[in-house]
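Removed: one protein chain of the complex. Kept in place: all other protein chains.
A, B and C are the chain letters, set down in written order, and residue numbers restart from 1 in every chain.
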Amino acid sequence: MPAAKATLLISCIDRPGIIARVAGHLFDLDCNIITSDQYSDDEDGHFFWRIHFESKSRPFADLARDLEASFAGLRPWEQLRWSLHDAARRERIVIMVSRLAHCMIDLLSRHHALELDADVVSVISNHPDLEPLARPFNVPFEVIAVPKGGKPAAEAALLKRLGELNADTVVLARYMQVLSGDFLRAWLKPIVNIHHSFLPAFAGSRPYQQARERGVKLIGATAHYVTEELDAGPIIAQATTAITHRDSVADLARKGKDLEVSVLAKAVRAHLNKQVLTHRNRTIVFE
Amino acid sequence: MPAAKATLLISCIDRPGIIARVAGHLFDLDCNIITSDQYSDDEDGHFFWRIHFESKSRPFADLARDLEASFAGLRPWEQLRWSLHDAARRERIVIMVSRLAHCMIDLLSRHHALELDADVVSVISNHPDLEPLARPFNVPFEVIAVPKGGKPAAEAALLKRLGELNADTVVLARYMQVLSGDFLRAWLKPIVNIHHSFLPAFAGSRPYQQARERGVKLIGATAHYVTEELDAGPIIAQATTAITHRDSVADLARKGKDLEVSVLAKAVRAHLNKQVLTHRNRTIVFE
Amino acid sequence: MPAAKATLLISCIDRPGIIARVAGHLFDLDCNIITSDQYSDDEDGHFFWRIHFESKSRPFADLARDLEASFAGLRPWEQLRWSLHDAARRERIVIMVSRLAHCMIDLLSRHHALELDADVVSVISNHPDLEPLARPFNVPFEVIAVPKGGKPAAEAALLKRLGELNADTVVLARYMQVLSGDFLRAWLKPIVNIHHSFLPAFAGSRPYQQARERGVKLIGATAHYVTEELDAGPIIAQATTAITHRDSVADLARKGKDLEVSVLAKAVRAHLNKQVLTHRNRTIVFE
Partner (left out) sequence: MPAAKATLLISCIDRPGIIARVAGHLFDLDCNIITSDQYSDDEDGHFFWRIHFESKSRPFADLARDLEASFAGLRPWEQLRWSLHDAARRERIVIMVSRLAHCMIDLLSRHHALELDADVVSVISNHPDLEPLARPFNVPFEVIAVPKGGKPAAEAALLKRLGELNADTVVLARYMQVLSGDFLRAWLKPIVNIHHSFLPAFAGSRPYQQARERGVKLIGATAHYVTEELDAGPIIAQATTAITHRDSVADLARKGKDLEVSVLAKAVRAHLNKQVLTHRNRTIVFE
């Protein structure tokens, strides 16, 4: 029988014995833990656990059924949330872009180099410009234009299309439209965005212009989950790079591209590998 | 006759021929340029120039007198500001601290290792705690307490003392009091402060607490000139370091100390070496 | 009864069920796991585990006795090595220096700021120069000179003194003498050294000179355990910083000091926190 690999994510109130109970139960199910990462938040007593494990004797579906049946019984649990992820199932991701190519090319290149544990099922843009650059990567490129006044219709089309594509995760790879609260309340799956500043500084539009005006000596990039409040969702990854007085806004945009690319790629990889849990508008990232 | 070394700082509207005129004039004065750094701000047409040079034949006082007499004649100048600094004159700096020792110890250690081109003429604190740690460095340690309601009196005492010390530059090395507008309007010489965040994010009090609450993935430190608006003066140096969800506020404070130390030291060195010019609430730092 | 906190380090051949068995056993002993970090080396099948846990009902001595009696019984074990560390016991460390103060001052400052979970029981130097700088930290400063031809006698004195001090760990904080193979075979406890290059580049003497001559664009620092082969022991921490053609050897030495300080402090903290295991001349560092 083929071995199944799976990732189990758990969060609950921290109580003695959780690790022993769950580890013992997995062993009874003939599973072997490959990696285990945990974190206890001292401020509010929550416990977070990521277990990557394999079953030598059960296929994933059986494992999922057995855990579903038995997990609640490993009590006491308080405020338990848990999810089980089949490592053999590749997530379906949709990349959204506008006119800047760098993040799209980088993600498609990594996809092509087999670095992303996912299938990029489509690139969706509000402009046709980048289609030629996506072509060699053999991924569909679709345009959903957002004409002036046409945002509700465009978002309805997007929502429909994401559903048809059966998308798991949307990656905003310098998509220059703000998704509305209505859209976000309708599309409840994860959306990862890259913002070109070290949030919370320089949220909103034209962050490189803002950075130049304030005279900062470093610029940053922030990958975060999208929430209704603009640029205020849980941060997954951030980085900065040094700049000087010589750097014009155009120089900042050029230097920032490299940051955006690496920060977004890091966040997307962590997300796809089920290394990210969210808690109180913050993330726990098990690296 | 002993050689004199000097640094000339110039800012003016950029016009053709400035470099040729000034370089030729210095050559006529028997001076040799050691390093030269320049910057033209394309946005508003300003030109900034730092020239470090030596005179083999004139002592500094003669050089200063000659330049004073001749400089305006190298016209046309527009919006000219210039200053000449004797490289042999050591600035007199005062370090101000409260209860955290790390920045003070670092600056005193660098002073002791002859890394700072300045004399630390006193350490002034609002608390006596750090006195034993300053003692081996042979620098006076003075206490000017700031009791509740006693800030105006304390600032008057500070102003008087800085005058007696003939201080050139004040370094706030984690001095936990905000200097009032009245004080700043009375003391017009440079004050360098270290703030423990990547400004403009997390200005004001308890930045590590703010950082933890927002869930950022890096923390920063910012050295800047003090102006009347809190934490809003021209930034001289900044750096960040990565953090994770595991880091408590206490961990951030510990990790941040290393950043504060290195950022403040870098800024103080650049300031003392006359590598910093300010323009429109930004700095030009010639490294 | 007071709670005991302890750290358990385990290495063995990786086999299914280890985590379940040990976690279950600790739970049976009324212990609660606070943090757990593990690593499996795919190349040779070794498994490494660090468990930080607390016992609410047993003092450390009882815990140690119970584990000693029961641990081997949690078999099957292959190539098992394990050790148990009382979190309440502070290691006794000796700092060794020569004439450069920066690493010593930094470690003593961190000790003073309660950042190191250890007692610095002595500073030993082959020169008396740094004694005044150690004085405010209330740590003994001892001189064991190493005159020409006097190395065997000096090392004998050092060995005797370390024994009297009951030292657990020796930190070479820019100690400019190479410890002989004879000494290392006699003193079997850990010695942490800081080398001022990114090893394996520029091992041996004058690494900044070597770096300048090769024309590298970054310099580094490496903290490692001392072994008989010079600068070739297991690396605990490394970092680099950018340099330019402008930097003289003296500039490299100045810039490098900051690196040395932070890399050594990071390594010493990890070592004291029992986060470091060694395996085949490499380290596993659980951060």
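Observations on the structure shown:
Here, contacts are C-beta pairs under 8 Å (C-beta built on N, C-alpha and C of every residue); 3 or more make two chains touch, one makes a residue touch a chain.
As the structure is a computational prediction, the values presented were derived from the model and not from experiment.
For the chain missing from the display, the contacting residue among C:Ser11, C:Ser109, C:Ser125 or C:Gln238 is C:Gln238, taking the whole complex into account. Considering B:Thr35, B:Gln79, B:Asn138 or B:Ser205, the position touching the chain not shown turns out to be B:Thr35 (whole complex).
Not every partner is drawn; the one left out touches chain A at residues 101-102, 105, 109, 112-113, 115, 132-133, 135-136, 254, 257-258, 262, 265. Of the residues in chain C, those that touch the hidden partner chain are 39, 42, 198-202, 214-218, 220, 234-240, 242, 244-246, 248, 281-285, 287. For chain B, the residues touching the absent chain in the complete assembly are 16-17, 19-21, 23-24, 26-27, 32-38, 40.
The rule is short, and it goes like this: only the chains that are shown with their structure count from here on.
Two copies of one chain, chain A and chain C, form a contact in which over half of the residue numbers belong to both partners. For the pair chain A and chain C, the distance between C-alpha centroids works out to 37 Å. For the pair chain A and chain B, the distance between mean C-alpha positions equals 42 Å. Touching of two or more other chains is recorded for no residue of chain A.
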